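Removed: one protein chain of the complex. Kept in place: all other protein chains.
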Amino acid sequence: MRSKHQILTLFLAILLLLNLGCFASPRKSIRSRRPCKEMVFYFHDIIYNGKNFKNATATIVGAPAWGNHTILANNNHFGNVVVFDDPITLDNNLHSPPVGRAQGFYIYDKKEIFTAWLGFSFVFNSTAHKGSINFAGADPLMNKTRDISVIGGTGDFFMTRGVATIMTDSFEGEVYFRLRVDIKLYECW
Amino acid sequence: MRSKHQILTLFLAILLLLNLGCFASPRKSIRSRRPCKEMVFYFHDIIYNGKNFKNATATIVGAPAWGNHTILANNNHFGNVVVFDDPITLDNNLHSPPVGRAQGFYIYDKKEIFTAWLGFSFVFNSTAHKGSINFAGADPLMNKTRDISVIGGTGDFFMTRGVATIMTDSFEGEVYFRLRVDIKLYECW
Partner (left out) sequence: MRSKHQILTLFLAILLLLNLGCFASPRKSIRSRRPCKEMVFYFHDIIYNGKNFKNATATIVGAPAWGNHTILANNNHFGNVVVFDDPITLDNNLHSPPVGRAQGFYIYDKKEIFTAWLGFSFVFNSTAHKGSINFAGADPLMNKTRDISVIGGTGDFFMTRGVATIMTDSFEGEVYFRLRVDIKLYECW
């Protein structure tokens, strides 16, 4: 009988500790760095250069005093603002059927090297995905990989948060850029 | 006595399961899709057109190579950047007493149809609300309703997150737009 009581006491002590653990700073202890959803996409940016209107998916809309709106400016494009509506594909082929559009803007924000700031959304309206994922963050584009924030989502991606890793998969001159995005969502509702 | 022990054992088992449930992926199981706060507002956007400076609440600040800063550009305004400081009202009357200001920018981001990207804040400083709500997301404005993300807040809206549904409530030509915003907050601190 004595040992039974000891076991019970031990069991209750464990339950109590579990409870305290549940209350004490749960924001730190509970969270998992294992994504609740992972996805990989490519998107394709074709900047308007005065001659490619039909194919262009992006256009310069802001420039420094020394720039214009048809050619990216000197000094590492510092001050250029580009608006885009790029097709999203599942593989790295520009001509694959798009599964959505990447829409938003980027700003070249440094004189000395190429680096940018991004604000954009992935907008899906297919059988696979409906809804949007919103992104923001710094894109030091000379780095092989760059992390930006998933700041929210709607529809299938209701209230999501996470981190997206961007890689420049390919580029041709200063007109075509292809980006690979590895999305890891850590909050899924 | 035996049945008393059985009841106790069952009770302890339930407590244990509750504890495990509390730890196992709480991010998914605990969250409620019932908003912790709901609000409806209207805001009123009057774009500067070269003649209406006194009434204007918004102005074109970026344009594609084929555009300018007093008239929204051809090709569905693709590339126009508009900055705004719009009055927020509780009903759809432009002349109702404003309860705050909607401040930020939108970018028309597609050649083929009207669609935009929004980054803005609701700034309140009244007896009803003090603080700000920050928004970002894609606005495919030909759709009857569009969902964007509430990405944060300050003051009364400290650390909030949620989803806002935008509807074009009315417009006159390309100068006046009235938007209705249904805000649903799912994280309230």
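Just so it is clear, A and B label the chains in written order, and each chain counts residues from 1 on its own.
In the analysis below, a contact is a pair of C-beta atoms (placed from the backbone, for glycine too) under 8 Å apart; a residue touches a chain by one contact, two chains touch by 3 or more.
Here the structure is a predicted model, which means the values were calculated and not measured.
Colleague: Decide which residue listed in A:I46, A:V81 or A:V181 touches the omitted chain of the complex.
Modeller: Reading the full complex, the residue touching the unseen chain is A:V81.
Colleague: Out of A:T57, A:T89 or A:T115, which is the one that touches the chain we can't see?
Modeller: Among A:T57, A:T89 or A:T115, only A:T115 touches the chain that is not shown.
Colleague: Name, in rising order, the residues on subunit B that touch the hidden chain in the full complex.
Modeller: Within subunit B, the residues that touch the unshown chain are 8, 11-12, 15, 18-19, 21-22, 26, 30-32, 36, 48, 50, 53, 56, 59-62, 68-70, 81, 83-85, 101, 103-105, 119-121, 123, 131-132, 134, 136, 151-155, 158-159, 187-189.
Colleague: Considering the entire assembly, which residues of subunit A contact the chain that has been omitted?
Modeller: That gives, for subunit A, the contact residues 12, 15-16, 19, 22-23, 25-28, 31, 33, 61-65, 78-81, 107-111, 115, 117, 119, 136-138, 140, 147-151, 161-163, 186-187.
What we mean here is this: only the chains that are shown with their structure count from here on.
Colleague: Suppose each chain is reduced to the average of its Cα coordinates; what separation in Å results between subunit A and subunit B?
Modeller: Spacing between the chain centres: roughly 19 Å.
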